[in-house]
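Missing here is one protein chain; the remaining ones are kept as they sit in the complex.
Right after this comes chain A.
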């Protein structure tokens, strides 16, 4: 006979929450340090690192560092550029990679496994090894835009976007997820008269919520943290993303408070995006929880 004592249960729950809170605090420390330090003048900031005061918003607090950061670098432009480049790349990448995965899983064509193998093999090639060849390619690529024909993609948004739309990891994530979907669903849709596009659009993608969220988060992190590539291909200040912008604060006189202010500003979009995706991530898992 087992009797559940409600007070005992409450205690268990409380213990669990205390432990979880502690873990959360440990993970939050660097972020708290960054946010708190961004409000302190440099001399106090350095003094406080010797004690727990480093994590507390105490002493001479002001938004001075933020104003200074804006004076030193075009922060708004950098953030806008990063958001634009990252947003467009993530959207296009999810679309293109999921379509590619659809072709690998739901369509039959000769050479399918070979092509997939080659794509997966690109996963082990570090970006650094192809950076220089890629630079040579994009520097000569033609483009027809609103202002007519031009040669060379340097100093543009597209040079930061196009090379990253299709990537092996995202395709692999979609392929694995699609393989786990019941194959009968696509076949049933086909018998009902659906075209490949309709199967993709109406059957497969509505069930792809979890993998969309995962792929979007991973792609977002990669794109938002881009440093080497934009440094190589974008010299024009007005097209540069946030990570490259960090350079501005390490030249001349180093100001830690301003660095912390700048970091705080560029971290907020990441956290916001993650929290947003986390919600849809959980929702999509719940909606596909269908028993066989």
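Going forward, a contact is a pair of C-beta atoms (placed from the backbone, for glycine too) under 8 Å apart; a residue touches a chain by one contact, two chains touch by 3 or more; residues count from 1.
Please note the rule applied: contacts and distances are computed from a predicted model.
J.: UniProt names the one chain left off this complex as which of "sn-glycerol-3-phosphate ABC transporter ATP-binding protein UgpC", "NADH-quinone oxidoreductase subunit H", "Aliphatic amidase expression-regulating protein" or "Heme exporter protein C"?
T.: The UniProt record for the chain left out of view names it "sn-glycerol-3-phosphate ABC transporter ATP-binding protein UgpC".
J.: Of the residues A:117, A:206 or A:238, which one touches the chain left out of the display?
T.: Hidden-chain contact among the options goes to A:206.
J.: Write down which of A:111, A:148 or A:193 is the residue touching the left-out chain.
T.: For the chain that is not drawn, the touching residue is A:193.
J.: Among A:185, A:217, A:231 or A:277, which one is in touch with the chain left out?
T.: Considering the complete complex, A:185 is the one touching the chain left out.
J.: If the missing chain were put back, which residues of chain A would it touch?
T.: Touching the missing chain: residues 182, 184-185, 187-194, 198, 202-203, 206-207, 287-292.
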